[in-house]
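Worksheet for the structure shown next.
Every protein chain of the complex appears in place save one, which is left out.
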Amino acid sequence: MSRRPRGKLDLDPATVKQARALARKVGRPIVTTAKKHTTVAVERATLRLAGLEGADAEGTPWVNRLMDVVRADTGLEHGVALPVWDALARGEAADLVTLAQKASAGSVTFRLPEGRDATRARTASRKQVGRGIKRIDQRRVERDRMIKRQGDAPRTPWIYLIVATGDIYEDIPQAQQAAREGADVIAVIRSTGQSLLDYVPEGATREGFAGTYATQENFRLMRAALDQSGKELGRYIRLTNYASGLCMPEIAALAGMERLDMMLNDSMYGILFRDINPVRTFVDQRFSRQVHARAGIIINTGEDNYLTTADAIEAAHTVTTSQLLNEYFAKEAGLEDWQLGLGHAFEIDPEVPDSFRMELAHALLARELFPDAPLKWMPPTRHMTGDVFRGYLLDGFFNLVGALTGQGILLVGMMTEAVVTPWISDRDLALQNVRYVMNAAGELHRDFRPEPDGFIVTRANQVLGESLELMGRILEHEHGLLDAIADGTFGLMKRPADAGRGLDGVAKKSSVYYNPASEILEEA
Amino acid sequence: MSRRPRGKLDLDPATVKQARALARKVGRPIVTTAKKHTTVAVERATLRLAGLEGADAEGTPWVNRLMDVVRADTGLEHGVALPVWDALARGEAADLVTLAQKASAGSVTFRLPEGRDATRARTASRKQVGRGIKRIDQRRVERDRMIKRQGDAPRTPWIYLIVATGDIYEDIPQAQQAAREGADVIAVIRSTGQSLLDYVPEGATREGFAGTYATQENFRLMRAALDQSGKELGRYIRLTNYASGLCMPEIAALAGMERLDMMLNDSMYGILFRDINPVRTFVDQRFSRQVHARAGIIINTGEDNYLTTADAIEAAHTVTTSQLLNEYFAKEAGLEDWQLGLGHAFEIDPEVPDSFRMELAHALLARELFPDAPLKWMPPTRHMTGDVFRGYLLDGFFNLVGALTGQGILLVGMMTEAVVTPWISDRDLALQNVRYVMNAAGELHRDFRPEPDGFIVTRANQVLGESLELMGRILEHEHGLLDAIADGTFGLMKRPADAGRGLDGVAKKSSVYYNPASEILEEA
Amino acid sequence: MSEPVPTAGFETGASAPSSTTGEIVRPYGDTTGDGMVQISFTLPIPHSKVAEGAAAQLANKMGMDPALVVHAKPMGPGFTFFVVYGRVHHLVDTSKVVVVERDYPLLTPKEANAAIKRALRRRLTVVGACIGTDAHTVGIDAILNIKGFAGEKGLEYYRELKVVNLGAQVSVPQLVERARAEKADAVLVSQVVTQRDAHLLNTREMSAAFRESYPSDRRPLLIVGGPRFDEAMAGELGVDRVFSRGTTPGEVASYLVHQLTTQRKAS
Partner (left out) sequence: MSEPVPTAGFETGASAPSSTTGEIVRPYGDTTGDGMVQISFTLPIPHSKVAEGAAAQLANKMGMDPALVVHAKPMGPGFTFFVVYGRVHHLVDTSKVVVVERDYPLLTPKEANAAIKRALRRRLTVVGACIGTDAHTVGIDAILNIKGFAGEKGLEYYRELKVVNLGAQVSVPQLVERARAEKADAVLVSQVVTQRDAHLLNTREMSAAFRESYPSDRRPLLIVGGPRFDEAMAGELGVDRVFSRGTTPGEVASYLVHQLTTQRKAS
């Protein structure tokens, strides 16, 4: 008696279960570490949730000024809330901005309150930060309402397009034009280098390289523009930015407060590709994901990046492994399945025989391993060349894999990938490509049945097997994942736990550490 | 108990059988008519097989000059052989060229020989024409030998590329370059208007519009060039031209003698698209197909053309019907399955939802209806626009249908289809497109299983059903197919049997009609 | 996938200066004024550093600077294909653009019929054909056949128009003869094949033949159409009007009515 195959790949449920168990085993010590530490960015995010905005004359945000003084006076390890709201309670200033100003002028000294003073500071801070969280909650309700009113994207995959002019005022018309042409999600690419800034720039910006700075004001401007487009077009246009780099938690908070809808947020990207300290990253990560969970924001993970430095066939299992880890960390932080835009990419050398079927195998594996996640499918970049015609074709076949394997979010590929940041016409042509494929072959998945025990099924199972093995090997390391990251397991990058940027912004929490934001977020 | 589905479409064998029976019923009266008639072109072809080459000072071929005088003296209805070889036997000239020269100078009068004179003329003509047929046989053996020696195309579909500069000396390097880049078959597109010439031009030609004249010398030059390429590349390069228009039988004879490998040769193209008289066409057709059968030439039929004037969805069943008729006529003329390059095309409006699956349905229907024929799959032309990027993508999806449905001959689409006759770079890019699709997704057919009773299967069966109906309706006409052609059934063109070009070159055979070529060819 | 209206040129002819106020613009890649453009072409030389330099030289001559040769593909021993991206420094002055604007009112079939009836008191005869060896009838059929084009009925649908469609591959003498026999008010000619300027040569041959065999005041209106014509070339080609890609039957009918009932009414 033959049993019905499970999905198109017929994955063994026991193996899948084992994969998740291994990911949990690998991830749990990291969560433990994350819980024991705080960072300057987490504390500054807390201040932002409490409503502290703006910057000094040189553009240094008040949250940074205030944080620096607090840290100098009382250290980072107790958190910012107790000293700050103690100072406010002591009448040092009427509000946070004034306090920050005075502090940077050197006219306030902070202390770590104790006993009733501590309780008072705790209560006050919780109340004030609570308002920020409430604002996030309201923004989430607002989103749901607008989607109901304006309508949602007409189908999956959602069409995800980037704008990257470096100037918010050029980005806006380009984004609106992209929406008009069919984009469901607009990502405003960030200027190179912002991830290494230990502060979030302020105001509307017009000078970025290959992307526009992520600032609260830029978020607001683009959000308003896309709300207008949504109204015009009768469908809600989602907005995406990056919660990564040294300010990940702050940007997550700003995103929640300005109703962004999706955020790039990977558990290891900053470590591997920006040489940010691993502990710093995991702490910031967890906090930012808690914020995203609360805000109803969909995260996009960055597995595609591995395949720009490592070979897409050899490293396929590192993608799967990273997806499993991202899933574990995300769920631990409170995110739900529908919020997991796990990444993967069409990056196999197109000269490899059967490359298209191999892409199908990988994409289908992700689909069947994470059946309820809105997977994010990333286009070819590495093997794109100056031959824009060939590039346009390759993007078409990328789109076809997206359609055949039910991807949730389709990052639209650009024929000029190897040449320039996208021109307005590149986007238009790219959308036309997507439209053709979806319209003409969107239902082809009905006729797509991987040959039983054939190339696709075999390959998918092989990759899953290699991923299990890899997690086994990670667990053999003395310090598990941190050691594995240190020895170049992912994306061929070696990142030791005691090096990297932003390490000096990390502290082990003291016994009296208090953070109202974390408290509220953990309660959920 | 479930039975194994037949092919991917599960076509009903009884319906398929009925389709062929209907085609036979429709076609048989046409064959009867064809057998009863001859044409000036058939007779000139006979002279060519007998070795009469060359032209007078104004470029009128000797076969035309001779034929005209014979016709003036004895009429067309007895054929050219008896009067001509009678004149030779009577010592009017030592050979055919001299005879033709003298005839055009008015110094020979022809008569219809009788009795022993007739027998003598018959025998002599059969001997001389037999040499031409033998040359064709030798050419066929030579082809087989060269394929064995040089190697054959490395896979199906064969890559079929056109050159169309209008100048044989520009065509040659372009053809050789195309072969180098991977073409298996080179088609030298013919100048516009040649099909309406009632003679075959002579010599090497450099002045054609959108194509190069088909001449014996051009055939020779290109054949030699491609033989050289085949040697260089280690695979035999096939050469194609057109056996259609008013000189179809002559061109077929020249193709056989110059070792062309494939010829465009449709049963109705000349009628519908060149307004050539239907009877003229069917007579010329049958003779030329007998020559092709003998020469081991693969014919390419022209069903794609219907879809340039009629809608590819509405008219899909006319394509199937024409394929069935072409098959019937071809087999009747002695062609074997492997010689039937039945045509069909990717011409559905790409804006139509599910257009790609619909193309798959049509292509698969042809594939399963004619499992042993090397189907010729033609690229999009009608819905190509000046957007060359979009065109390049569309050609990629056309290639994919070719790969998924096992087509035998792939006519490579050009991104500049709507703009210019192909540039050298268009061909190069187009081949790169084919190579990508075949290399990356050539085996995808293994994973392609049309959903049982789904869109593809339903559509294919619907088209087959409509084709049966159409043949039913044709049979209801008093004069069957000829009436159907007259009232616009195919390609929306109305072509009555008693009109059209070349009608005055048709005659009903007399009781003493004799044609040695037909006699030899029918014996096979 | 919108198919656009016909190309405009700068030559004179039945042309009117642009009605919109002029503007100086540059090509737009991803920022206002960046001037970015893409080009591709083949040079008949083998691939080498020199060939790439030659490609950059051509781009420079076209006004590109900087010119980035982003792709170079050898095609056999003697050719190389290039893709070049870069900035051009030319300014486009839209006030200098001269287009053939529609200088007649668009009529419905009903209005057109009424106007003919009123002005001529007889049906208007048009003879159409693809001349030379051109066999592309889809375009002229789109204009003439009842079925029409882009949702508009063709000229056969107009009660007051008599349409004689001669089809494909009609020789110029045949066309002239038939036009005379039918007493054609207008002759509509289609030309699709443009290789070696076939469309221009054939059109000139045709207009010369009509000029020769008609006194100039009795010559039928000569209209030529096809996807690669420049609408501003009517004068050069010796015809009264040129229609290019995307033409609809209604435009042609309206033009005919305008010309034959307004301008030529007297003759």
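So that you can tell them apart, the chains are marked A, B and C in the order they are listed, and the count of residues begins at 1 in each.
Simple rule for what comes next: contacts are C-beta pairs under 8 Å (C-beta built on N, C-alpha and C of every residue); 3 or more make two chains touch, one makes a residue touch a chain.
In this text, all values refer to a predicted model and were calculated from it rather than measured experimentally.
For the omitted chain, the shown partners it touches in the full complex are A, B, C.
When you scan A:130, A:193 or A:465 for touch with the missing chain, the hit is A:193. Across A:101, A:156, A:176 or A:300, the residue that sits in touch with the chain not pictured is A:176.
For the chain left out of this panel, the touching residue among A:308, A:439, A:458 or A:510 is A:308. Subunit C meets the missing chain through residues 1-2, 4-10, 18-20, 23, 25-29, 32, 36-45, 47-54, 56-58, 60-63, 66, 68-69, 71-74, 79, 88, 90, 92-94, 96-101, 228, 230.
Along subunit B, the points of touch with the absent chain fall at residues 164-165, 167, 170, 174, 385-388, 416, 418-424, 432. Although one chain is not drawn, its touching partners on subunit A can still be listed: residues 164, 166, 173, 176-177, 180-181, 191-193, 196, 209-210, 273-275, 308-309, 351, 385, 387, 390, 418, 420-421, 423-425, 428-429.
Here is the rule we use: only the chains that are shown with their structure count from here on.
Each chain gets a centre from the mean of its Cα atoms; for subunit B and subunit C, those two points are 34 Å apart.
Chain centres here are Cα means. That of subunit A falls 60 Å from that of subunit B. Listed for subunit A are residues 387-388, 432, each touching two or more other chains.
In subunit C, 1, 73 are the positions where the chain touches two or more neighbouring chains simultaneously.
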